[in-house]
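Up next is subunit A:
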Amino acid sequence: MAEHRTVKLEVQGLHKSFVLHAVDGRRINALNGIDLAIHTGEHVALVGSSGAGKSTLLKSVYRTYLPDSGTVTLRLAAGAAVELTGLEDRELVALRVREIGYVSQFLRSEPRRSVRDTVARAGRRRGLDHDASLDAAAEILRRLGIGENLWRSYPSLLSGGEKQRVNLASGIICPPGLLLLDEPVSALDPANRESVLALIAELTSWGTTVLAVFHDLDAIERLADRVVLLSGGTVAESGHPTDVLRTLTNPLGAIA
Partner candidate 1 sequence: MTPALRVDGLGKIYGPGTTADVAGTGPGFNRVVSPTSGGIVAAWDVSFEVGPGEALGVIGESGSGKSTVMRCICGDEEPTTGSIRLASVDGGGTDLRTLSPARRRALRVDRLAVVYQDPAEGLDLRLSAGGNVAERLTAAGWRNFGRIRERASELMLRTDVPLDRMDDPVREFSGGMRQRVQLAKALANNPPVVLLDEPTTGLDASVAASVLDLIRDLLEELGVAAVVVSHDFAVIEMLTQRVVVMHHGRIVEAGLTDQLLEDPQHPYSQRLVGAARG
Partner candidate 2 sequence: MSAAIDAIRLASTARLQGSASTVVFRVLLEALARPGRPLELPELAMDPRLPNALLLPLALADLGTSFWVHGLYDERERKLAADVVREATGARLAAPNVATFVVCLDGDPSVPSRVRIGSELAPEAGVKMAVQVENFATGAPISITGPGIAEAFITTVGLDRAFLKALRNRNQPPVGIDTWVFDRHHRVLALPRSTRIGVVDDVAREGVN
Partner candidate 3 sequence: MTLLDPTISPVALLAADTSSRELLDEFSKREIRRAVLTAVAVPGYQVPFASREMPVARGWGSGGLQITLALVGPEDTVKVIDQGEDAGVNAANLRRLIADTTGVDTTTVAGEATIVQTRHRVPEDALGDDQILVLQVPVPEPLRGVERDMTELRRMHAEGDYARMWVSLYEDLVRNGVITQTTGYPCLVGGRYVMATTPIPRWDIPKLHRSAHLSLFGAGREKRIYAVPPHTDVEPLTFDDVPFEVERTEGASCHRCGAGSPDSGVESFLVELPGTEGGRWVCSDTDWCNRRLSSGMVAR
């Protein structure tokens, strides 16, 4: 893998807990001081047992979760570095357009919009003009194996796997500098999984930095430059996928 010199994302001392006011203010600690640096173009996979904090970390970076303390520093395409946890909401909304994207395993439904239009709109939000967005949507849908016969139907009529791919297509059209992927291939059959993984691999080669949670080992081994093992809300281990995965007694179980 190429040498990554610039740090794209740096997480330092990130803590996140949830206070449940309805349960007498009970506090659940999810992240307990995460330190993590990811270089530009690097693909980092998060592993760890259920509750280790994988999704919490992704969402804390994206600011869907509000961290308690620590910093999340993102280097923008233009070169400047921005600290995300303390950023104004309005500025973060703006960053989410071009700089940082998040794809969950669930499709946020857009009931009355065609498949192609759903994807094209995401492109237009990121600055494509009308025609270019339609072209780009067509291409990406084709690559993901969504046939033209489906482009004009509504997402609600699609199968789970198709929905997931449409969602991914929206997330990676005009890919942002940092892409956060939360189990993006969980519902796919083997053939479609292949095309999705190929596309994600291509993203990093275009320079997109990826921080991902996958449910299967094969995807990690094929895509990740590095694996970070979370345990109890901290980074337990970080290194080359084969090294880290080897240390785990039951890697798949741990990840699932």
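Keep in mind that, in the parts below, a residue touches a chain if its C-beta (ideal position, glycine included) is under 8 Å from a C-beta of that chain, and two chains touch if they have at least 3 such contacts; residues count from 1.
Selection criteria: all candidates are chains of the complex that A comes from, given by their letters.
None of the values given here were measured: they were computed from a predicted structure.
Checking the candidates 1, 2 or 3 against subunit A in this complex, the single touching one is 1.
Per the touch definition, subunit A reaches candidate 1 in the complex via residues 18-22, 59, 63-66, 89-90, 92-93, 96, 110-113, 121, 125.
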